[in-house]
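Only one protein chain is missing; all other protein chains are in place.
Let's look at chain A:
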């Protein structure tokens, strides 16, 4: 596996897992390393923050306030009301009587929208073709819009009045009549009269503007009984909408498929992740929705040595099997890795086999991007490797052998051990002077699932 930039890994393979601080075990591609607390975090124990909403189809970035106005929908892109796929604009040419000579007809391009998956078109919904390619699809107004607006307005003004009253109360409470009496030598009653006009001014202003309360909707007392045709009419299932179709348009909820209209596409959100303990950003994407680069990207895969199972092996109870693992170093400094067994943990969920790890420290070379272009003539760093432990060594990768003895009769072979490695904190070093970044030892607990025991 060679890659020109950072290493790639398998997102779906969950065999080698690292323990996160919240207790979950996840592969390193799903974990983040907080470089200030020096701990592993997963997507569930970090804080998600909204960076910016964007449309997944036209990739238009929208500021959050504008998105709120548009109810988090894109104004140009539509979804099929039946299957939810993106609608595509198609052109047909229609013969239209030309403006100069009414008797002749010239071809004119008309546009309609169609779904490429379920083949729904705007013509199915009864909408006429538009003459412009990108616009013209009008939104229908909510039939209850007027009533909702009057309700909103009246409640808004009530809320404003309540807020003003609260502030007034606070203001009035702070004044103590005893204090005024002493300062100005007037009786408290006179002071009250003096204060009141100032306050009453305020209250008069508020009460003047009280809008009339919205008229109450009278409850429906009775309605027509169920027509008997419901029982005798044949149900045409293709003309009736599904519940999911109706709920996609909650203002109209059309019961007939011919009334379905295109739905505006929902916006997605670019999010940035923040460590809960030290409040530093773990992952911050670029502002442009088109770009996949990150401003800050602290994925564990890019900082912590990764262990992978090199080849499958067959296991039987109480028999020792040699398994080879690869260890690769993603950082630009060489690392020393110590593998330590865990004593005294008999939790069968995590460990069903005993593992004999290499006792000596494993030294890993640094990850060199330019090594890909080398012909191999450059003199490489010499490492003294015990050939029984280190199976091979190439660039920043190392293969080591471990003996695994399962002590369960059946089930999956799981091993667990601790990995201690050197970590040079490059982020903190940038802030201080350009000395060598401080060396720290990080410890992680690793869980590996090696497969089932052969019976």
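To be clear about the criterion, a residue touches a chain if its C-beta (ideal position, glycine included) is under 8 Å from a C-beta of that chain, and two chains touch if they have at least 3 such contacts; residues count from 1.
Please note the rule applied: contacts and distances are computed from a predicted model.
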Exercise. Hey, which one's the missing chain according to UniProt: "Cytochrome c oxidase subunit 6B1", "Dynactin subunit 6", "hydroxymethylglutaryl-CoA lyase" or "AP complex subunit sigma"?
Worked result: "Dynactin subunit 6"
Seminar exercise, completed: Among the options A:12, A:141, A:215 or A:238, the absent chain makes contact with A:238
For this session: Return the single residue from A:70, A:123 or A:276 that touches the missing chain.
Result: A:123
Problem set entry | Among A:64, A:83, A:145 or A:322, residue touching the chain not depicted | A:83
Exercise. So that we can see where the missing chain sits, which residues of chain A does it touch?
Worked result: 82-83, 92, 117-121, 123-124, 238, 257
